[in-house]
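All protein chains of the complex are present and in place, except for one that has been dropped.
What follows is subunit A.
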Amino acid sequence: MKKTSTPVLPARTAPGDGPLLAVDDLHVEFATRQGVVKAVNGVSYSLNPGETLAVLGESGSGKSVTAQAIMGILDMPPARIPRGEIRFRGTDLLRLPEDQRAQVRGQRISMIFQDALSALNPVFTVGWQISEMFRVHRGMSRRDATKKAIELMDRVRIPAARQRVNDYPHQFSGGMRQRIMIAMAIALDPEVLIADEPTTALDVTVQAQIMELLAELQRESNMGLILITHDLGVVADVADKIAVMYGGRIVENALVHDIYRSPAHPYTKGLLDSIPRVDLKGQELYAIKGMPPNLLDMPQGCAFHPRCPYRQDNCVTDAPPLYEIGPTRGSACHYWREVFDDSRR
């Protein structure tokens, strides 16, 4: 038997031929009192430098859990990753020893969260929290690190950064707090940034500003961005490609304009149909009927079949694979062609 050698982490400048980050057939489950919750059931997606991947899907579909698995911040136990790979520049992070994994976390792949107020530590100043990245990971002195923190606060457009570096998170507005989170996340020039619903807690104008800031930072640094969101409007503006999740699986992936023009999965179609449209004003809003699947007891066959208007007999028994329906496109529906034809606009 061939002995598998311990993988080593490739350098930042490694001339990669594959994608920057590739999630492959990832499974995550949680041991709970009620039983095993299968939160992620074979997710695959990939990301290239400078690219924005939007991950869509309703609450509980496994978007955040997938992101946390990439970051390596799941509590194990109760979490378990029975199968799958997360390749970063070709190296499987899941097989990397913890000390090397720690070199990736926060430095080469970083993450921002939905609610910046609770995601920032209330008892330390924002300057302290940002500069901690330089002190801990780069061994900088307190003074140099603070200088860096001020530069970063400037870069994410926090007004009067020098005066505000010693303020506490609660002294900032929601939008400014999210900027501080972003400053912290980009401090060490990560190659991948995962933003988990970064604007959900903010009002609309601030949302747009934050998205603009992320897009701009991405242009400057060529990092890959994984944007987890519910907001289909945002997706159309900033994303290059989309992965739609349902019941812990990717049900459809495509380039952003393809999917808006003609979804090829009944769930995606339902999502798009439920966006309020001006030309349909006065009509009742469309909503996908039924309940999200029970992750403790997934239905046989296609997870979406209990709610699917295109259901046929074999959907109840055979789980569809992710059919390759184009060079950059996949749909996990036996009847994707019908959906596709129906939804061409």
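One rule holds in what follows: a residue touches a chain if its C-beta (ideal position, glycine included) is under 8 Å from a C-beta of that chain, and two chains touch if they have at least 3 such contacts; residues count from 1.
Just so we're on the same page, contacts and distances are computed from a predicted model.
Missing chain, UniProt protein name, picked from "PadR family transcriptional regulator", "Succinate dehydrogenase/fumarate reductase iron-sulfur subunit", "ABC transporter permease" or "Carrier domain-containing protein": "ABC transporter permease". Contact with the chain that does not appear here is found for just one residue of A:120, A:210 or A:223, A:120. Touching the missing chain, out of A:110, A:178, A:199 or A:229, is residue A:110.
Across A:31, A:76 or A:136, the single residue that touches the chain missing here is A:136.
Within the full complex, the residue among A:39, A:71 or A:223 touching the omitted chain is A:71. As for the chain not pictured, it touches subunit A at residues 71, 73, 102-107, 110-111, 113, 115, 118-125, 132-133, 136-137, 168, 170, 181, 184.
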